[in-house]
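With one protein chain removed, the remaining protein chains of the complex are shown where they sit.
By written order: A and B. Residues from 1 in each chain.
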Amino acid sequence: MALTKDKAGATGALVVPGRDKVAEPLVVPNTFWSSALPGAYTETHEPDHTHLREFEESGQGRRDDARWSGPLEIIPTKADYVLDLIRMNSLWPLLSGLACCAIEMMSTATSRNDLDRWGHFPFRASPRQADVLIVAGTLTTKMAGPLIRLWEQMPEPKWCVALGDCTCSGGRYKRSYSTVEGIDRVMPVDVYIPGCPPRPEGLMYGMMKLQQLVKQRRGHWPERAIGPTVPQDV
Amino acid sequence: MDRRFKARLEAQFGDRLSGPVRQRHDQTEIRIRPGDVVPVMTELHDNPIFRFEFLADLAGVDTGEVMQAVYHLWSDTTPDWLRVIADGLSRDDPRVPSVTFLWPGAEWMEREAYDMFGMIFEGNRDLRRIYMPPEYTSFPLRKDFTLPDDAARSPGGGFRHMEQTHIPANTPNTVRRLPGSRQLPSVK
Partner (left out) sequence: MSTAQRPSADDPRILLDQEAGVFEPVPPYPPRTEREAEFYTLGDGQMFLNMGPQHPSTHGVLRVVLKIDGENVVDLDPVLGYLHRGVEKLAENADYHQVISQVDPLEYVSSLFNEWGAVLSFEKLLDVEVPRRAEYIRVLSAELNRIASHALFMGWMALDLGGLTPILWSFIERDEIVEMLASLTGQRMLFNYFRIGGVNGDLNHDFMSRLGNWMSRATEQIEASQGLLNENEIFVRRMRGLGPIDTKTALRMCFTGPNLRATGVPFDIRRAHPYSVYPELDFDIPTRVEGDCLARYLLRVDEVKQSLRIIDQCLHQMPDGPVMAKLPRLLRPRPGRAYSAVESPRGQYATYVVSDGTDQPFRMRIHDPSYIHLQSVGLLMQGNLIADTMAIMASLDPIMGGVDK
């Protein structure tokens, strides 16, 4: 058996030919279950938003680029940066815990793992005053309607965080008859936090990731057109 | 296992029981016909030698051939749990009298049995769906309601999902099942 040499001339470890080949994986063809959606695992799908898609495409929505207007235009565009900093440091979540992950969310918000350090403490009860919807807990088909209504009632800019396995993909209830397999089937998600339930440090990491997204204007939200949340003549 | 309790039950209800009184561990089980639920329950509740004033549980069971309503009762006259099985409800039209006249707290337990099995409890003032939305049409816990990824594929049945690509030829026929269907098992 020949010993290989690397560039510097030193001999490497003993190499047995054939041992560095990766074993052939056992491929089990999926004969058991298939998704109703063709190309579910092979193609990229756009997140399935609700009605806002037509609204976006019709071009009627404003783009949320938060530019100063009028006499303030002389202020250089670093103001956008400041606005993003302001937004990211005071993201007020909506008090909407559904199941077990809500307890971990509450645990993150209370003294030991303090979410107030990032400015996220006030969990608003009303969606009209909230910035971020942390969906914590299994979404069932009965609750999907009210949750979408909550999401729609939140004014822009808004973000959505999927906390826990059940919201990311259906989790341990994926095969149930009344679970929505992942909230990204019904609303656009910005940050996914897996875990069952995720530790409070996990939620903190997810919120910090969201802050990063807000600051760098990445993710869904800069491209989402915003529309009127109140009809024009009201 | 309270032998004297068994004797008391057989003495009181002898002809109404549709099966022997079975005892195992700390449970005593009697089977009655659905029409006898009201007199038997009233007797168990009111008679001072029984005094079963506490309804612990009311469940529905779908055995594949028939449906059952199973009541669990507790009394301080015996250390055993009493299980009353109202056996023999037909799977097409399961009807059983309600016990809400004795225990109003059974109302929601019966609602749940209705929602999950379609069992009609006659006398329950509020028999509507409780878990599923009101316009849902199926009854989820029935054995003919199969989940999409259903149980034909238990590892105990010889299926090793991660280890093989097909059911091996020597899997005995008793466990080999058609993928995607569940043959209704029957249980007594």
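We take it that a residue touches a chain if its C-beta (ideal position, glycine included) is under 8 Å from a C-beta of that chain, and two chains touch if they have at least 3 such contacts.
Only a predicted model underlies this, so the values are computations on that prediction, with no experimental measurement involved.
When the omitted chain is restored, the residue from B:Val38, B:Val66 or B:Ile130 that touches it is B:Ile130. Of the residues in chain A, those that touch the hidden partner chain are 48, 50-52, 55, 94-100, 102-104, 106-107, 110-113, 125, 137-138, 140-150, 152-153, 172-173, 175-180, 186, 196-197, 199, 227-229, 231-232. Where chain B meets the missing chain, the touching residues are 24-27, 29, 53-57, 59, 61-63, 70, 72, 74, 76, 79, 81, 83, 102-109, 112, 116, 125-134, 140-141, 145, 147, 149-151, 154-157, 185, 187-188.
Definition applied: only the chains that are shown with their structure count from here on.
One inter-chain figure worth recording: chain A and chain B are separated by 43 Å, centre to centre, where each centre is the mean of the chain's CA atoms. Those residues of chain B that touch chain A in the shared complex are 131-133, 140, 145, 147-149, 153, 161-165, 179-180.
Those residues of chain A that touch chain B in the complex are listed here as 26-29, 31-33, 141-142, 175-178.
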